[in-house]
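One protein chain is absent from this view; the other protein chains keep their places.
Note that the chains take the letters A and B in the order they are written out, and that residue 1 is the start of every chain.
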Amino acid sequence: MGGFPLRQSIRYGLLAGVAVLHMSLVGMVEAFSRREIVKDTISMGQLLLILAILVLAYVAARRAVEQHPLYAVFSGALVGLVAGALLAVLALLIKPLGMREVFANASPRLVKILLFDEEGVAGVARLLAVMTASGALAGLLELLPPRVRRPLVYALLATLTLGLLRDIFAVVLPRKVSRFLYTSSGLTQAGLLTFLAMWGVVFTFWETLGVRLQREVRSLPPAQQRPLQWTSYALVAALLVGMPFILGERGSYIFEVLDIVGIYIIMGLGLNIVVGFAGLLDLGYVAFFAIGAYTMAVLTTPELQVVRAVIPQMTFWEALPLALLASLLSGIILGIPVLKTRGDYLAIITLGFGEIIRLLVLSDFLKPYLGGAQGVTGIARPTFGDWYAKDPQDYYFFILIAIAIGFFISVRLKDSRLGRAWKAIREDEDVAIAMGIDHVATKLTAFATGATLAGLSGAIFAAKLNSMAPHSFNLLISINVLCLLIVGGMGSLPGVVVGAFALVGLPELLREFAEYRLLVYGAALVAMMLLKPEGLWPETLHVRELRAEPVKVSPVPAAGEAPGSK
Amino acid sequence: MGILDIVHVTKRFGGLVAVRDVTIHVEPQSIHSIIGPNGAGKTTLFNCITGFYRADEGEVIFNGEPIHFLPPDEIARMGIARTYQNIRLFANLTAMENVLVGMHPHLTSWLIEPILGLRRYREEEARAREEALQLLAFVDLEDRAYFLAKNLPYGEQRRLEIARALALKPKVLLLDEPTAGMNPRETEETMDLIRRLRDELGITIVLIEHDMKVVMNISDVVSVLDYGEKIAEGTPAEIQINPRVIEAYLGRGAATGLTPAA
Partner (left out) sequence: MVSARTARWRVRLRHLSGTDVALWLIGALLLAMVLIGSYKSLQAGRYTTRQWLDFIIFGLAQGGVYALIALGYTMVYGVLQMINFAHGEVFMSGPFTAYFVARALDKAGYFDSYPILSLAIVFVVAMAVSTFVAVVLELVAYRPLRGAPRLVPLITAIGASFFLQYTFRGLYGSGVKAYPDIELLQGTWSLGPVVIQKTLVVVFIAAIVLLVGLYLFVQHTKIGKGIRAVAEDQQAAALMGVNVDRMVSMTFAVGGAGAGAAGVLYALIFKQVHFFMGFIPGIKAFTAAVLGGIGNIPGAMLGGLFLGVFESLGPSLFLEGLGVPAPYQLKDAIAFTMLVLVLIFRPTGILGERIAKRA
């Protein structure tokens, strides 16, 4: 037993302090405070602060517990106290120093939020108390046995998520239930308790029975697992297809969001082939999305007289294959010069290409052909006889099919000869060449396949919006897609879906978040690379084969260790 | 004319001449060692053979055909495979996948076949996997097939690298210090393996090696490089008594003894 890790706790406290100061000063706390997660109890702004404390206090406690169990609580509390003290100093100094002159978000409202609606000493006391208590709580959490801790944490997280996703669920649920559980921005107190209880039961159950069930299924011979697998796939598919019918009119908003998420999933699947499989960091990926979208737009719009004089106006279905072809060809054309370079230079060249295409599209130079800065309107909608797509629900089906195609292609290619060649190039290009792999052709195929998926996504996007502005095709889209890949786990297909929901779906729902989207993305990229480079949902290798594996030792490594962490 | 003829090859890096006018003829189905002090240009020579470096002068002739101007992937497809001094496996692929990558030139599917799941493709893959397992068995790694390469112990990684090279079905295999870092037992096993490659598979081996015990034990011919130049060539017995070789090694006080320790 050693002494109390004072210095380390203070270090984590300072770290937490920097984090909460940052969130306060960039305005996140204030912007989020308008959303009350639980009525009259906690706003999302405050939750943000507390979460930062909880995480860092937990990490500190985890280290302190090695010395003495009680130290975990002390250490956690100290982290909260230090961070709280820093916040208190900020809150007290904002006014006398006139910080608002410089810091746009150092407003009186922020002070009020930080001091929990009180003033002066009472406010500081309350702030310190809440922060210290949160820190201590995190320490206590560390002391709980994992069997209890895990369901508890999961239940809390799930409940908070349900609170955050109020806009979806409050609409879907029958009005009476919805009134009981939700306010106009978050949960009611009754809702909080209901959900907590519900999730608590679910996760406790999972922790005991579910895990055992899972193990039993895993130990079945592959032949018996197959039907189970297919059943679960079929259930998911049925749910996805049936959802619009179940939700009907009420679902419009949900499907609006789902459509956007879906468009990113298609792009993500494409970029996953390029970056995740072949290891080519393409920062100009949006160019292919734009090419698909613009081909669709230019071919189907009644505007653009110069073009109409040459090419007759087309329908959605006539233009779609051409849009795919255009993005495929542009993938090859841009790919040839680009793929002669490697690694980081490739990233910069693709970035350059993406920007050149954006500037060209925006310019007056190509305005007669592409519509310039005003964009193009009157893009065709998909039709079947008399029926044409108009609601988000209609496009949902198109997107679902496109996603299915993307998934199918990815799954099929992943373990094929081509997929192996991609992965070999990703791992070590020189050696791949020494194994007789034609690296240019292999990389080009990856580039072209990815480009085609982006083009498909762009074509659907153009038809869905019906009109479009060139401003929707900037670098940030490439970064968004890259980010969702990295957060989900490069090379991992479920990771793409998880990443898209987390990074595209969530911000769509939390509109006040929009301003901080890129801030959070940036932080997420850095944090993922530093702490968990394999992503939230890493690619599991050859699950099927591994199960047939007779050797007892688990051959799949525990998550690849972050270089240099700790 | 051997199976692999290196004819007057010179390679310069700026002012430094890494390989100077080296001529080596490798006989079919032999084990031909290339030895020399560190920095003598052995690995550079390998890179010239495999096409990663372009020789500034001279020719590399494989099976009677000049290959020194071909890109490295084409040279690999013609039947020259190699391993690396510092193991270079595809770390995040399984042992099986590593071997399958080696088989790449002998398979035919590309983009469309796997997407459509054609029968030809499925049969080809099944056959390839079977073959890969056999190769893994050949180097005694069949129970490691689904381990990630990076999780294998050092000695097994070396063997896996050889299996991957074998998957290319090479006529000539270039081994760059295959026993580096091994204990005596592993070294012994690797020597056995190298002999089996020649005797059972009929592959010609070109070997860079520092361990004189290995070199003297298994080589048919030994070429000695020093400062990029070939200073001697002959059977192990001849090399051991060659005064220039002894000077090249002992003159610099190299720690490696030339006489095989029984």
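By definition in this document, a residue touches a chain if its C-beta (ideal position, glycine included) is under 8 Å from a C-beta of that chain, and two chains touch if they have at least 3 such contacts.
All of these numbers come straight from a predicted model, not from anything done at the bench.
Only one of A:V89, A:L235, A:V306 or A:V526 touches the absent chain when the whole complex is considered: A:V526. Touch with the chain omitted from the figure is made, among A:I94, A:L162, A:L192 or A:A347, by A:A347.
Residue positions on chain A in contact with the hidden chain: 22, 25-28, 101-105, 279, 281, 283, 336-338, 340-345, 347-349, 351-353, 355-356, 359-360, 362-365, 430, 440, 479, 482-483, 486, 515-516, 518-519, 521-526, 528-530, 533, 562-565, in rising order.
The criterion applied here is as follows: only the chains that are shown with their structure count from here on.
The mean-CA centres of chain A and chain B are about 45 angstrom from one another, to the nearest whole unit. Residues 408-409, 412-413, 416-421, 423-424, 427-428, 430-439, 445, 449, 541-542, 545-546, 549-551, 555-557, 560 of chain A are the ones that touch chain B when the two sit in their complex. Remark: chain B residues 50, 52, 71-74, 76-77, 81-82, 84, 88-94, 96-97, 100-102, 104-105, 107-111, 113-115, 117, 121, 125, 128, 143, 146-148, 150-151, 164, 168 touch chain A in the complex.
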